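All protein chains but one are shown in place.
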């Protein structure tokens, strides 16, 4: 992706943690770990995916639609800020 | 987990696909792939996690609470069958 | 439904609040209220529906599958308790 390097390394950190969670679920399925504990691991993974999604959407809005902090059109800047807040609420 | 071997290998297949999807998202973040395409990959991953969750919950109900196909109590068997259907509806 | 009267009145309280939220969204759409504020009202409604769903599933498990507090089979009681915890985690 073409976003700022700082944002990209945050996103990479998030997806690497999710891959690590997938590996932990794989090991848990192979080991003698209770079904309910595996479900709790998968629930954390789902939470992490929602967090990644919210951040990707926010970056998409900021870099490809309108940046609330720098848009010269005040109405559009406010619309984009509200949209980012809504996305965070829905995916938290 | 202590479930039937057949169910376990299905679950392992699912989580390995999810790990593969996480690796694909990681590569996409490093490459010149559009933000919206990365979001679509993450959406597929979320769908796959819902599918894994539904299957884990169904197995938990079947092996640790009540098996709709073999429970000697007809009311409990029906209650478990309905619960599995509800879980599938919510997570599809 | 055939559940205990106490549980039924809790469920009725929840669905009445959700109906009230739907009425508030309807009024907001008719009034000069900002789009983002309407989305926040709808997000609260979605949270309330998740809460109702978790409670209905818990009651279904307890009354129609296995009651963790009263089942004579200790394994099944534990399996049902774990399932209720998982449902709450997924729908909170």
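Things worth noting here:
Per-chain residue numbering starts at 1, and chain names A, B and C are given in the order in which the chains are listed.
The rule is simple: a contact is a pair of C-beta atoms (placed from the backbone, for glycine too) under 8 Å apart; a residue touches a chain by one contact, two chains touch by 3 or more.
Please read these numbers as outputs of a predicted model, since none were measured by experiment.
Mapped onto chain B, contacts with the missing chain fall at residues 34-36, 39-40, 43, 46, 82-83, 85-86, 89-90.
Residues 1-3, 8, 11-12, 15-16, 18-19, 22-23, 25-26, 28-36, 38-39, 42-43, 45-46, 49-50, 52-53, 56-57, 59-60, 63-64 are the ones on chain C that touch the missing chain. Across the interface with the omitted chain, chain A contributes residues 53, 57, 60-61, 63-66, 75-76, 78-80, 82-83, 86, 90.
Please note the rule applied: only the chains that are shown with their structure count from here on.
With each centre defined as the average position of its C-alpha atoms, the distance from chain A to chain C rounds to 26 Å. With centres set at the average Cα position, the gap from chain B to chain C is 22 Å.
Contacts with at least two other chains are made by residues 82-83, 86, 90 of chain C.
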